[in-house]
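Note that one protein chain of the assembly has been removed; the remaining protein chains are unaltered in position.
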Amino acid sequence: MKMVTVIIQPKRLDSVREGLSEIGVTGITATEVKGFGRQKGHTELYRGAEFVVEFLPKVKLEIAITDEQVERVIETIIACCKVNGGAIGDGKIFVSSLEQVTRIRTGETGPEAV
Amino acid sequence: MKMVTVIIQPKRLDSVREGLSEIGVTGITATEVKGFGRQKGHTELYRGAEFVVEFLPKVKLEIAITDEQVERVIETIIACCKVNGGAIGDGKIFVSSLEQVTRIRTGETGPEAV
Amino acid sequence: MKMVTVIIQPKRLDSVREGLSEIGVTGITATEVKGFGRQKGHTELYRGAEFVVEFLPKVKLEIAITDEQVERVIETIIACCKVNGGAIGDGKIFVSSLEQVTRIRTGETGPEAV
Amino acid sequence: MENQILELQYALDTFYFLVMGALVMWMAAGFSMLEAGLVRSKNTAEILTKNIGLFAIACTMYMVYGYDLMYGGGLLLDGISGEGETYSNAADFYFQVVFVATAMSIVSGAVAERMKLFSFFVFAAIFTTIIYPMEGLWTWGGASVFGIYSLGDDFGFLDFAGSGIVHMAGAAAALAGVLILGPRKGKYDKDGNSKPMLGANLPLATLGTFILWMGWFGFNGGSVLAMASKESADAVAMVFLNTNAAAAGGVIAALLLAKAWFGKADLTMALNGALAGLVAITAGPDTPSALVATLIGAVGGLIVVFSIVILDRKLRIDDPVGAISVHGVVGLWGLLAVPLTNSSASFVGQLVGAGTIFVWVFGTSLLLWLGLKAAMGIRVSEEEEEDGVDLTECGLEAYPEFVTK
Amino acid sequence: MENQILELQYALDTFYFLVMGALVMWMAAGFSMLEAGLVRSKNTAEILTKNIGLFAIACTMYMVYGYDLMYGGGLLLDGISGEGETYSNAADFYFQVVFVATAMSIVSGAVAERMKLFSFFVFAAIFTTIIYPMEGLWTWGGASVFGIYSLGDDFGFLDFAGSGIVHMAGAAAALAGVLILGPRKGKYDKDGNSKPMLGANLPLATLGTFILWMGWFGFNGGSVLAMASKESADAVAMVFLNTNAAAAGGVIAALLLAKAWFGKADLTMALNGALAGLVAITAGPDTPSALVATLIGAVGGLIVVFSIVILDRKLRIDDPVGAISVHGVVGLWGLLAVPLTNSSASFVGQLVGAGTIFVWVFGTSLLLWLGLKAAMGIRVSEEEEEDGVDLTECGLEAYPEFVTK
Partner (left out) sequence: MENQILELQYALDTFYFLVMGALVMWMAAGFSMLEAGLVRSKNTAEILTKNIGLFAIACTMYMVYGYDLMYGGGLLLDGISGEGETYSNAADFYFQVVFVATAMSIVSGAVAERMKLFSFFVFAAIFTTIIYPMEGLWTWGGASVFGIYSLGDDFGFLDFAGSGIVHMAGAAAALAGVLILGPRKGKYDKDGNSKPMLGANLPLATLGTFILWMGWFGFNGGSVLAMASKESADAVAMVFLNTNAAAAGGVIAALLLAKAWFGKADLTMALNGALAGLVAITAGPDTPSALVATLIGAVGGLIVVFSIVILDRKLRIDDPVGAISVHGVVGLWGLLAVPLTNSSASFVGQLVGAGTIFVWVFGTSLLLWLGLKAAMGIRVSEEEEEDGVDLTECGLEAYPEFVTK
């Protein structure tokens, strides 16, 4: 099993969720995060003083899947997030290995618990 | 060493924390997350229009432990979260491998840093 | 590739970000978390009743890097966070292995996507 | 010309009533903000709905029958016209109706975070139609208590602007409700220890307190019932002065006590201190000097701190906003303080009055709460309570965008 | 002595105007809070800036020319001095100027979350200098409509405090703006389904509603235009009473309808119900009895619930705060309700008046919006809208510390 962690633009959340649902992903955990990457932060103003907000609001999705699903999931995410030929800030996908998954309700473990 | 990541109902936070303390877990990191799983979201109303909130508020706990602790920790979490025979939304446990842990204060690494 | 996860005091965020930038880290994802560790929570008051807030506000940084960078990154984090000889609550560093990284914008994968 | 002067007096008195009434109406906003700030965010939209709803119900039901019961005026106000004797009847009704709404607002805070909204509305409708007007009839209305004894004639009971008639009455109804509802889920652990449940937005609670403080000038100042003569003008001015002084005294006393007792300047106690000072002076803002008014308020500020702690931790009466302490316990103190500066009142008379009001309001409210419990239920389910009554009762969230702990 | 009496009357009337005016000024805060609570947090600072800015512009431009156009008084008020006939001219201006600001506030809510701030300010400047004063001239100013017909003399048009002249006029300008601006990005999906965009801070919206409710006593009460006689005092008192009753009726009706229709006590509908009740009674708060006023308000509360749903879901007119329904649709109802209790008015006359105001304000506003669109653009870019107009227009965030979803 794999844990796919993706950082996306908050406005893409709905379409990614729908895209993943369609290919059979049944669980997603989303977190508000602040991202610092190649994309520059924006300038704000306060009482006449300008300053740069370095960390931009992003959404992190964690998606536990079986090994076979990895490729499709990555493709789907890219399809949903790279909308106009790709722009800085579109996001990044990290895949790591998952040793064990347990569904608390039933106690099931392994791929069927995903 | 292992990293145990659990998604639970926010209302179980206190009992899980207490349960884990009792079996000797000394560190936990908790994050507010939104979960999308088998449990359906709830319906809200705004100015006469209904809509479904898909992502439900959940708490994610990250618990770094030694390999020997894994089993006890999982059992404890299940005991604390599956209260009435188990219900959809009770949560999920993910275990992955941890290569290295460092305590910043002392520079210790490995199991004693957990 | 490795994923370095660090829990730090919120007030150290700026200096860690600067320190990591200087050694060539180009991407960081930050999350607000609540930490429960050796550091005791603080006491609050409400309508005459005292209570202990167990979970303290912390910031979690996730930093994907190449294997070679690991040592420098850990050193830098320690240098930025352990300011007065080290105090409880300074934080903890977790390193795990990363199987794959994909930059959504370009589709690049592997170390150059980090 | 004589006539013109009379008209001017009439106009000034009417205007005064309207301005004071607008200030009291403003207290509805004060209660809403205070309570919205002191509940948890998941119960905020519901308490806002409750507050604006109860104000509307109070205004309507008091028009339908309550005012007629208390002062005459006819069902549906059909006996009321603009015209009055020394000021407009309409202005009088306008001023009186905001009082009944105030009494009702007190209840809403105490039963917060666990009560069914529409059961509360039914309670509000009956309270403002009968329960409050009845005791109002015995006091300000001048009638005897079921023909048995007269609070005014027999006991010289004095309650200038309603420490007892409005505030303690509201608290009595609240107490009955809280006893039947029980504490919020999780408020007391198995050992009976009280767990703090933090108000989500203290700036809002502070704003509410300031609004109430301001509105109270109308509440007490308007209760002089006349402005257009030197004597009444002086009386109104003294009432304003003393109302302000008592509130200030309440804040200072509560803050100092909190600092001494808990080691910190607990803001929630400062807010309750201000309100306690205001409640305390309400029974007799006309007779004390400014210094004595400050002291009466200060004693109120001390009482409220003790009372909140005792109710919460010893008696385990779960009152999320402290309404029973502020309006009930301190309201009683206000009544008892009247004889200190006003020789027309006696302790005995004040106690009889307080007792009469309490027994009537607490008793009838208890029956009504029990009836509602049997008929439609008064408490939301455990799960609904856990999710917050905003979702169950209103279907929406007060702060849908902000992540809450 | 005769003279002293006259002076006293003069003083009391002037004082009354000033107090009523201060209450109406307070409505500016009410609109700000209402709108700031009903937009998403990323557009909050901008709507606050918009509201305080438009109030300042309205006060200034109405002084420069609008008041002169509507009532005389001279460019830059050079013909105005403190002195007046039965009350101070300055007090009259002060009272009138807060009305024009109210009309303008209505527009700001409807075009929220997508409009360029400075284009809005230019609109506000022209609206308050010419568009509003012109229709004001035909109604309260008494002049004939382009010399063709007189609303008052020919049609007996009656609009006591401005259901039409102020509220429906503001809504007409808003409607023109919304039609040209189009809905917010993402408000309707491809199939035309409306997506709710939740207001970020409902306690703020509730506070705004209470402020408006309070301010409305000044709005309607001051429109009697005199206080210092028995007759006028009675009239003002009735107006206060009825204004309050109608608001209460609006709340109750909207809440019950929402509960019946949607199954929940939708707070946003309760708030809109209160405002609808107030708008409904504004055209004629002087003639109904309290009961009838409650009913007029209650009908307003029903209308507003239907209207919001229809505009939003059927007509796809995207009005984030519901201003067009509350002030426009219900404003029309208010005008049409006048003949029910006031025999001097007729349905025909009221319709002609409503039509005249609507055609003028909607027409000129449409032209003005189109002109502004051509000249400087009226809508922010898609990306700016997505990021929120706070950042684009004001460069700052309203709640910079709170994590938002």
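Going in written order, the chains are labelled A, B, C, D and E, and every chain counts its residues from 1.
Everything below uses one rule, namely that a contact is a pair of C-beta atoms (placed from the backbone, for glycine too) under 8 Å apart; a residue touches a chain by one contact, two chains touch by 3 or more.
Because the structure is a prediction, the values reported are computed rather than measured.
In the full complex, the chain left out of view touches A, C, D, E.
Check E:340, E:366 or E:403 against the missing chain and you find that the one touching it is E:403. One of D:36, D:91, D:211 or D:309 touches the chain omitted from the figure, and that residue is D:211. Contacts to the hidden chain, counted on chain C, fall at residues 11, 32, 42-46, 50. Chain E meets the missing chain through residues 1, 4-8, 10-12, 14-15, 17-19, 21-22, 25-26, 28-29, 32-33, 36-37, 44-46, 48-49, 51-53, 55-57, 59-60, 63, 76-78, 80-84, 87-91, 93-94, 97, 117-118, 201, 204, 207, 393-403. For chain D, the list of residues touching the undisplayed chain reads 1-2, 5, 8-9, 12, 16, 19, 23, 40-41, 198-203, 206-207, 209-211, 213-214, 217, 221, 227-230, 232-238, 240-241, 244-245, 247-252, 255, 259, 262-268, 270-271, 274, 289-291, 294, 399, 402-405.
Note that in this section only the chains that are shown with their structure count from here on.
By number of C-beta pairs in contact, B-E leads over the other of B-E and B-D. Here the repeat of A-E among B-D, C-D or B-E is B-D, since over half of its contact pairs match by residue number.
Distance between chain A and chain D, defined via averaged C-alpha coordinates, is recorded as 52 Å. Contacts with at least two other chains are made by residues 198-199, 262, 264, 266, 268, 403, 405 of chain E. For chain A, residues touching at least two other chains, in rising order: 31-32, 96-97. Chain pairs that touch one another: A-B, A-C, A-E, B-C, B-D, B-E, C-D, D-E.
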